[in-house]
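First the structure, which I've put down as structure tokens, then a few questions once you've had a look.
Yeah, one chain of the complex is gone here, protein chain that is, but the others are all in their spots.
By written order: A and B. Residues from 1 in each chain.
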Amino acid sequence: MKTRYSIFSLARNAMNYHKDWEKAWRSPDPKAEYDAVIVGAGGHGLATAYYLAKNHKMTNIAVVEKGWLGGGNTGRNTTIIRSNYLQDSSIAIYELARSLYEGLSQDLNFNTMFSPRGLMMLCQTEHEFRAMKRTSHANRLAGLDCRMITPAEVKEIVPIINDDPACRYPVLGAYYQPRGGTGRHDAVAWGYARGADAMGVDIIQNCEVTGIRREGGQVAGLDTTRGTIRTKKIGVVTAGHVSTIMDMAGVRMPIESMCLQALVSEPIKPVIDCVVMANTVHGYISQSDKGELVVGGGTDPYNNYSQRGSFTALEHTVTALVETFPIISRLRMLRQWGGIVDMTGDRSPILSKTDVQGLYVNCGWGTGGFKAIPGSGWVFADTIANDRPHPIAEPFSLNRFLEGRLIDESVAAAVAH
Amino acid sequence: MLVVTCPVCGAEGDETDFHYGGQAHVRRPATHDPANISDEEQRDYLFIRHNPKGLHFERWRCDRGCGKWFHAARDTVSMEFKAFYGISELPPEELQAQAKGPWADYFKSRAKA
Partner (left out) sequence: MSGKPYRLPAGGSCIDRAKSISFSFDGKSLQGFAGDTVASAVLASGQRLFGRSFKYHRPRGVVGLGSEEMNALVGVGVGARHEPNLRATQVELYNGLAAVSQNRWPSLSFDIGSVNNKLSRFFPGGFYYKTFMWPKSFWKHVYEPFIRRAAGLGKAPEERDPDSYEHMHIHADVLIVGGGIAGLTAAEAAAASGVKVLLVDENPVLGGIADLSAGKIGDTTPAAYAASAEARLRGLSNVHILTRTTVVGHFHHNYLMAFERVGDHDPALLAAGAPRHRLWKIRAGQVILASGALERPLAFANNDRPGIMLASAVRALVERYGVAPGKNGVVFTNNDDAYLTALVLKQAGVGVRVADSRARPDGALVQQARAAGIEVNAASVISAVEGSHGVKAVKIAAYRKGQGRVITETRVDCDFVAMSGGWNPALHLWCHNGGKIKFDDAIASFRPNTHGDAIAAIGAANGTMNLAETMNEAVAAGEAAARAVNGKAKASKIKLPAIDEPQRGALEPLWFAPATGGYNEGNKHFIDFQNDVTAADLELAQREGYESVEHTKRYTTFGMATDQGKTSNINGLGVLSEATGKSIPEIGITTYRPPYTPYSFGSIAGALTGKLFLPVRRTPIFQWHTERGAVFEPVGQWRRAYTYPGAGEDKHAAINREILGVRNKVGLLDASTLGKIEIKGPDAAEFLDRMYTNTFSTLKVGKCRYGLMMNELGFLTDDGVTVRLADDHYLMHTTSGGADRISAWLEEWLQTEWTHYKVFVTPVTEQWAQFAIAGPRAREVLQKLESDFDVSNEGFPHMSFKTGRLGAYPVRIFRISFSGEQSYEVATPANLGRGLWDAILDAGREYGIEPYGTEALHVLRAEKGYIVIGDETDGTVTPFDVGLDGLVSKKKADFIGKRSLEQSYLKGPNRKQLVGLLTEDPQEVLPDGAYAVREVKDKPPMEMIGQVTSTYMSPTLGRSIAMALIENGKARMGEVISFPLEGGKVVKAKITDTVFYDKDGGRISA
């Protein structure tokens, strides 16, 4: 059992200058065999392992990770948490995730800093206004706490918004989800890692998968840079790198990897206590607890594995935000970066069994996976443990591309973050 | 910001002067045999993508130049363009030789035909 984190343990450790804290997770060598192996120690992979152990008592499992845990998109996103999707199946998974976020710090005994500071989507054309009203009706009837708000309410919640009626896209209103917000992205990965580790899950970093072994139509194990691991269940949760891994098992994916741009400003005293998304002009913004304005940009338009910041997508986003929040003109960009996102044909995720028995895949979260982590892990663990899709995962199966049963969210918002 | 060269008009410009058109050499089944297309073929055509880490064959359009579509071969890690070639052409042979998976099969079948 790990020491529980609390104000008391913190005080106790302070007496000894914090020399006695134990490791948040071990650094084990891989065993020869596991009941299941998760490939990819990002938020989704770690959450899957955590819920496999916690909900399904599968503790003889491992998570293998090419680099360091939480080093992919989990540590690169803009930390927005919301569930205001349009399609029923999307609402189900994102709202499961959002509700799990509400109690995640306590569940993991690790402060993941979920901050339901509210989230608004601005309506800046009549068409967008109608589309957001539709989303609002759908969300309300699905049981979400949400409402449409007036330009005056927008101004009250976000005083720095451009309310010049002569501006290019005046705000006509906004969709508002009061229990949307942000979380601390690294802490989500670390909290799940610590929680899974405490239940016996081996998290093996610096362990790259080089091959997937099959016996007939059944998964038999993994080749890695740290040796061969036997297992009959493999869950692939590698986001932008999913095509490469699934190729090893002969499964071709409906995925393209793109580079999504994000940036932060220098820290300033609080100016914006809400997540604001402006889909017409393509920009979204929130302010972190450190005071940095966190800004999501667009993706570079071409297939891309370079994980680098680029300027073009960022320029459009910043221009839009300077127009929407004029005071940021004199603030400065501190840091920009890119993350490799996995885009599906309908921009919705894949949570699925595959044609290979024992091979499961969780990917396609594209530009908006962080918000889904707890829900994704929850239903994917259930799918792996029981070898059948969890009801919430079912619509997200690979078969939908065969049947034309697409889950298209672009209807509701131009950007899906 | 990539520098792209149009093999049709010769214009060299920023990526924003061009339009990216996704994976190249995707065969549209309905053009050839519309009556006999399996769901799998249609899915592969619409959704399945090679998405390699490395050499990628792709389509671009010379948006602010001659307006023509053309092909490019690019490394998706280094971003280096290896070749630009016409929309009805196959890549240079040395790049065809480096192609993997379904692209390699496609180039072989085109070479025979």
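Observations
Everything that follows uses one rule, which is that a contact is a pair of C-beta atoms (placed from the backbone, for glycine too) under 8 Å apart; a residue touches a chain by one contact, two chains touch by 3 or more.
Note that the structure is predicted; figures quoted are calculated from it, not measured.
The shown chains contacted by the absent chain are A, B, with contact judged over the whole complex. Within the whole complex, the absent chain has one touching residue among A:99, A:244, A:306 or A:357, and that is A:306. Per the touch definition above, the residue from A:48, A:177 or A:205 contacting the chain not shown is A:205.
Per the touch definition above, the residue from A:156, A:266 or A:355 contacting the chain not shown is A:266.
Residue positions on chain A in contact with the hidden chain: 5-7, 9-11, 14, 17-19, 21-27, 67-71, 75, 88, 102-103, 105-106, 109-111, 113-117, 124-127, 129-131, 133-138, 140-144, 147, 160, 167-169, 181, 184, 186-187, 190-191, 205, 265-271, 273, 287, 289-291, 306, 308-311, 314-315, 318-319, 321-323, 326-337, 400, 402-406, 408, 410-411, in rising order. In the full complex, chain B makes contact with the omitted chain through residues 1-3, 14, 19, 21, 28-31, 34-35, 37, 39, 42, 46, 59, 61, 67-69, 78-80, 87-88.
Everything below uses one rule, namely that only the chains that are shown with their structure count from here on.
Rounded to whole angstrom units, the spacing between the C-alpha centres of chain A and chain B is 31. Within the complex formed with chain A, the chain B residues making contact are 1-2, 15-16, 19-20, 22-23, 39-40, 43-44, 46-53, 56, 58, 74, 76-79, 101-102. Across the interface of their complex, chain B is touched by residues 241, 243-244, 247, 252-257, 301-306, 310-312, 344-345, 401-403 of chain A.
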